[in-house]
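Only one protein chain is missing from this complex, and each of the others stays in its spot.
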Amino acid sequence: MLVFIIRRILQTIPVLIGVTFVVFIMLHLMPGDPAVVIGGEAASPETLAQIREDLGLNDSVPVQYFRFLSGALRGDLGMSMRNRDRAVVDEIFDARFAITVQLAVVSTAFSVLLGLVIGIVSATRKYSIADTGLMLFALLGLSMPNFWLGILMMNFFAVTLRILPTSGWGTWQQMIMPVVMLGVTGTAVIARMTRASLLDVLNQDYIRTAYSKGLAERKVIFKHALRNALIPVITVVGLQFGGLLAGAILTETVFAINGLGRLIVQSIANRDFPMAQGAILVVATLFVLVNMIVDITYKIVNRRIDLN
Amino acid sequence: MQESASNTPEKEVKVIISHRKAVLRRLYKNPHVVVGATIMLIFILMAILAPILAPYDPFEQVPARRLLPPGSEHFMGTDNLGRDILSRLIFGARVTLLLSFSATFVGGALGTLLGLVSGYYGGPFDSIIMRVIDVFLAFPGILLALFLVTMLGTSAMNILIAIAFFAVPTFARITRGSVMSAKKLEFIDASRAVGATDSRIMFVHILPNIMTPLIVQATLLIATNILVIAALSFIGVGVQPPTPEWGSMIEGGREFVGRADHIMFFPGLFILCVVVGINILGDGLRDALGPKQTK
Partner (left out) sequence: MNELVEKDVILEVNNLRTSFYTDEGEVKAVNGISFSIKEGSTLGIVGESGSGKSITSLSILQLFAGTTGKIIDGEILFKGENLLEKTHKEMMKLRGNSISMIFQEPMTSLNPTMTCGEQIAETIRTHQKLSKTETKLKAIEMLRLVGIPEPEKRIKLFPYQLSGGMRQRVMIAIALSCNPDLLIADEPTTALDVTIQAQILELIKNLQKELGTSLIMITHDLGVIAEMCDFVAVMYCGKIIEYTDIRTLFNSPKHPYTVGLLNSVPSHEMDSDEDLKIISGTVPSPYDLPTGCLFSPRCPHAKAVCHESMPELRVHEDGGLVSCFIYEHDKWQEER
């Protein structure tokens, strides 16, 4: 087990290095001179020279990458292009990082709780009206453009009913709509996964054994079935968390939340590439780390893998 | 009981019916497949017949008819520039479906090829490909597409590339996994024994045997891609106006929420309907083509 954990952690390192490389190369793959791309067609030669100087574009690409990597390792992602006194790292970690992580964590919690309840109710009342209704609900949740849902909710709860604030992040009222919008896909995925997994487990031999011992249905489901059914759901939760980090881009745009996602969109719009690079790098790194943790958890929970 | 469960008469009967016939039978007998395929076909027909079906020119701006609510003349109302929303939606199906289908096809084919070669040969080549794929999988959801479009610029071709790129890692992984297990099957050894070349084994013997999960995945990916295309347009890096595209229509209607909700409502509804249809189809295909599950 310990060997697995260490190996899994070590595996993460090349992936993270690869991620820094991809994020770094972004600027260089753009057609044309990066300085012109950043500065715009109309920029004066002095501005372009300044940009080249700031970004170290005069060095060779490997040197630039090495500088980027070592900077990233030291927690230095360069300076914002828009506000030259603002370090990218400060902009990201002052408040935005925490806001996006909060948003993702609360949405994950929401998806997991609601998704599990829906999945369990559906699976235990297979083919009932409740099951059909809940699965239809999940299908809609899965198929909905969630930014559309966000705007509809905003229109209804904030504009028409005036019971929730339209934007921002901090109070619990401000959290409700963004969390629902961001969590709806995850809820649907987890609900469907839980249902499928639970139905699968309920067909297993050990469930019949549990009934043959004289256990009540409730006990069989919660003590025997659910434990096993949740194992595959763990993986989905990890993936969902990553999806939520990306989905935050849309949620933060709709509800004007100043998190990482909005930062990415705004930086791209403002052609503030060091800022966009930094934010994307942080999101990807976070996702890689979360997946690593999920894999390790999965391994610990699913002891059966040991044998096979 | 395991033994008797796997030998229920129900299953024995199934084995007797020939495989292909059984698959077809399961396809058209599966209500999900039928409903999903029907919905998808409706949208495809709508895209093809757009010039015939659309009541107005999707680009025509009529200042006198701005922000009209849904009514008898404009079934779904008009937008802030006085364009007919229904017509724009019908034409929008062309953009969305063309982009999502072709991106799925391109990305799927490329990913399948990578996975096939990687899984078949194994070794250092496989390790390198898989590590690279791990790197791309580290960019969750639309981040990678957003990233690529930013890099390449927002032309339709670049959006296609970005979304296709998004499909490659998933397909490569699924294919690789299936290839690794298919490689162990006896008929592969048998064909090698009679002198089949590697490429023949890969494309003639292995590929047809691992198509099922790929078909299901491709279907579900089309649905995801429609949502991604809409999302990219919504944040302004996708299909650019004035081209009618559902996501950018939602974005365009955003500022009129409260005054003219229909501008953003109907595009979302269209997306919802087509994605629901494709997802139903995907579920149905998985049930009908997948390994028979216990009921």
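Letters A and B mark the chains as written, and numbering starts fresh at 1 in each.
The rule is simple: a contact is a pair of C-beta atoms (placed from the backbone, for glycine too) under 8 Å apart; a residue touches a chain by one contact, two chains touch by 3 or more.
Bear in mind the structure is a predicted one, so any value in this text is a computation, not a measurement.
K.L.:
With respect to the chain omitted from the figure, which of A:Ile5, A:Leu215 or A:Ile293 is a touching residue?
P.N.:
Missing-chain contact among the listed residues: A:Leu215.
K.L.:
Out of A:Gln102, A:Thr166 or A:Gln204, point to the residue that touches the absent chain in the complete complex.
P.N.:
Final answer for the missing-chain contact: A:Gln204.
K.L.:
Can you name the residues of chain A that touch the chain not displayed here?
P.N.:
These residues of chain A touch the chain that is not shown: 202-217, 220, 224, 227-228, 303-304, 306-307.
The rule is simple: only the chains that are shown with their structure count from here on.
K.L.:
Which whole number of Å gives the spacing of the CA centres of chain A and chain B?
P.N.:
Computed from C-alpha means, the inter-chain centre distance equals 21 Å.
K.L.:
List the residues on chain A that touch chain B in their complex, please.
P.N.:
14-16, 18-19, 21-22, 26, 29-31, 139-140, 142-145, 147-149, 151-152, 154-155, 159-160, 200, 203, 205, 208, 242-243, 245-247, 249-250, 253, 264-265, 268-269, 276, 280, 283-285, 287-288
K.L.:
If we count contacts the way the header does, which residues on chain B are in touch with chain A in the complex?
P.N.:
Residue list for chain B touching chain A: 1-2, 131-132, 134-136, 138-143, 146-147, 150-153, 223, 227, 230-231, 234-237, 247, 250, 254, 257-258, 261, 264-265, 267-268, 271-272, 275-276, 279-280, 293-294.
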